[in-house]
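All protein chains but one are shown at their positions in the complex.
A, B and C are the chain letters, set down in written order, and residue numbers restart from 1 in every chain.
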Amino acid sequence: MTVSPRVTVWNEFQHEQKNPKVAAIYPTGIHGAIAQHLQSEGFSVQTATLDQPEHGLTDAVLAQTDVLIWWGHVAHDQVQDKVVDKVHRRVLEGMGLIALHSSHFSKIFKRLMGTSGNLKWRDSGDRERLWVIVPGHPIAAGLGECVEIPAEEMYGEPFDVPTPDTLVFISWFSGGEVFRSGCCYRRGRGQIFYFRPGDQAYPTYHQPQVLQVITNAVRWAAPAA
Amino acid sequence: MTVSPRVTVWNEFQHEQKNPKVAAIYPTGIHGAIAQHLQSEGFSVQTATLDQPEHGLTDAVLAQTDVLIWWGHVAHDQVQDKVVDKVHRRVLEGMGLIALHSSHFSKIFKRLMGTSGNLKWRDSGDRERLWVIVPGHPIAAGLGECVEIPAEEMYGEPFDVPTPDTLVFISWFSGGEVFRSGCCYRRGRGQIFYFRPGDQAYPTYHQPQVLQVITNAVRWAAPAA
Amino acid sequence: MTVSPRVTVWNEFQHEQKNPKVAAIYPTGIHGAIAQHLQSEGFSVQTATLDQPEHGLTDAVLAQTDVLIWWGHVAHDQVQDKVVDKVHRRVLEGMGLIALHSSHFSKIFKRLMGTSGNLKWRDSGDRERLWVIVPGHPIAAGLGECVEIPAEEMYGEPFDVPTPDTLVFISWFSGGEVFRSGCCYRRGRGQIFYFRPGDQAYPTYHQPQVLQVITNAVRWAAPAA
Partner (left out) sequence: MTVSPRVTVWNEFQHEQKNPKVAAIYPTGIHGAIAQHLQSEGFSVQTATLDQPEHGLTDAVLAQTDVLIWWGHVAHDQVQDKVVDKVHRRVLEGMGLIALHSSHFSKIFKRLMGTSGNLKWRDSGDRERLWVIVPGHPIAAGLGECVEIPAEEMYGEPFDVPTPDTLVFISWFSGGEVFRSGCCYRRGRGQIFYFRPGDQAYPTYHQPQVLQVITNAVRWAAPAA
């Protein structure tokens, strides 16, 4: 295991620049919030966004990334195929990938899954509980039996993805739905973790347990030495 | 696929004989209700109960059973190990097994799983929704996107079983829990389906969609010709 | 289960037109040999090839196909992305797909897997034995414990695909390699089977046991009614 994985946090960074409510929640962007947390955990972290040349994911950046975190929502189509090709290749070579929330529809996640990524959704501030299905799994380390998020966008089944190699979390929503919220995959030499929370309209990535999951997932997804 | 699988419905048949409320729901026993439905679907069905010699599961009965349905709750320990050995052997040879509800703690289910079968539970008449996770799966045939049961005992994660080969249903409970309610396994040549509903205190096995799942599961679990 | 699945056998049909040795083995093309067999089994069968308009896979053809069989080798890049998109969508909707031999590098298979499809290979006429790993699986119906092919191209591990939902066959090669030769996947509502044999230089698709596997796989991959 790499002693300290090098993490790149990629964010399309659109909502935060256009919507004052989102900017108020994430003044330095979703990537900023996640990066700051991971730095405080001792990881070597950089960020990259859509508007940068090559979306900030140059060959040099990718070559020095052990784990790539991905957040996208309204601008999936603006991500260049050439960059997706490179990220895909790096994952197959062993770079870990953590796909967050609406990244279920990102080009890179769909490329790796081979499916549509379709799901149900409703933006009504449901209460969400992420139940730990595999107690003792490294991605659930330090959590209790469930993580409760006071208000979130709802995602519901069926979620059109391949059966996860390991299903770590299942979400319960107050409105009546369930969702496979923590899904582990291996593709080539790369470890992939899909993690359902955080919609841009809620301060989910400020919640300590959610950040704990991301920390755990980075350690899990990092390539073996 | 056997054109018409021969089904044996096994029930410990204790609650119905001791508790008038349960007897009122299932006058012919839980086994009677399920058997009657399966007969109406054209299957060849027999029943067997704990109090019968060899619990009704003689070599002759087992030899002529393609799919065994199992319901037990308060009398798991009274099932003779010798009978469990025989049922186990038949499953490995190819007999299908459908383990219902509290049978998660039956000797035969624990023998086949290798785990404790532990779970959370609460008998508070929760509303339950079984969401279909694998649309198009034969066990979900003829259902909509979910099956709603007005009141049931709650079962919650973590459920101590091996990762299912296929997870067909996840339950949502109004009290805030989730559960892997439809779990497919293959052990030896035998197909096994664990199906979470119905507690003896609720008329769950009179609900058409629940019976549809059992019908589907019988077809799925029957050995290939 | 569809009583009689409608099958379309797609072949790039290049070797047979350019190489007299291959033409001698498959005078009506690889697609012709497979189609003829499936017709004799009572299936409704049509064929399609690369050179036809839209590669023979028009909307009308795809709409009436329950199971698509795919053989490609030297012309993967000539398959139009637009056609691949349509086939991909149909698989996610429920059309079965059987990818044969060198189709591990076809656009449609790589799209569905999300991986490179890389493997080892050597064209040295190795003796191959396909061992049945899951006795009683419908795709192994009617076979003995293994299928021996006198001479074939060798494919060796590592095979860069996601872990199969079910691994039905593992091949042994006389030169010292092994290969996961029968791999089942579900993507969306579609069932996918990758089957390793047969290279165009060997009469593999004339061998009864190999044809039996294809027959079995068609029945397995057909969508539920």
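Details
By definition in this document, contacts are C-beta pairs under 8 Å (C-beta built on N, C-alpha and C of every residue); 3 or more make two chains touch, one makes a residue touch a chain.
All values derive from a computational prediction rather than experimental measurement.
Only one of the listed residues, B:P27, B:G42 or B:G114, touches the absent chain: B:G114.
When you scan B:P5, B:G96, B:G156 or B:G188 for touch with the missing chain, the hit is B:G188. Touch with the chain omitted from the figure is made, among A:A24, A:V74 or A:A141, by A:A141. The residue touching the chain not shown here, chosen from C:A151, C:V178 or C:A224, is C:V178.
Within chain A, the residues in touch with the undisplayed chain are 1, 94, 134-138, 141, 165-166, 186, 189, 223-225.
Hidden from this view is one chain, which touches chain C at 129, 131-135, 145, 156-159, 163, 166-167, 170-173, 176-178, 180.
Along chain B, the points of touch with the absent chain fall at residues 92, 111-116, 160, 162-163, 165, 185-188.
Here is the rule we go by: only the chains that are shown with their structure count from here on.
For the copy pair chain A and chain B, the superposing rotation over Cα atoms measures out at 180 degrees to the nearest 5. Rounded to whole angstrom units, the spacing between the C-alpha centres of chain A and chain C is 35. Shared contact sites, meaning residues of chain A that touch two or more other chains, fall at 163.
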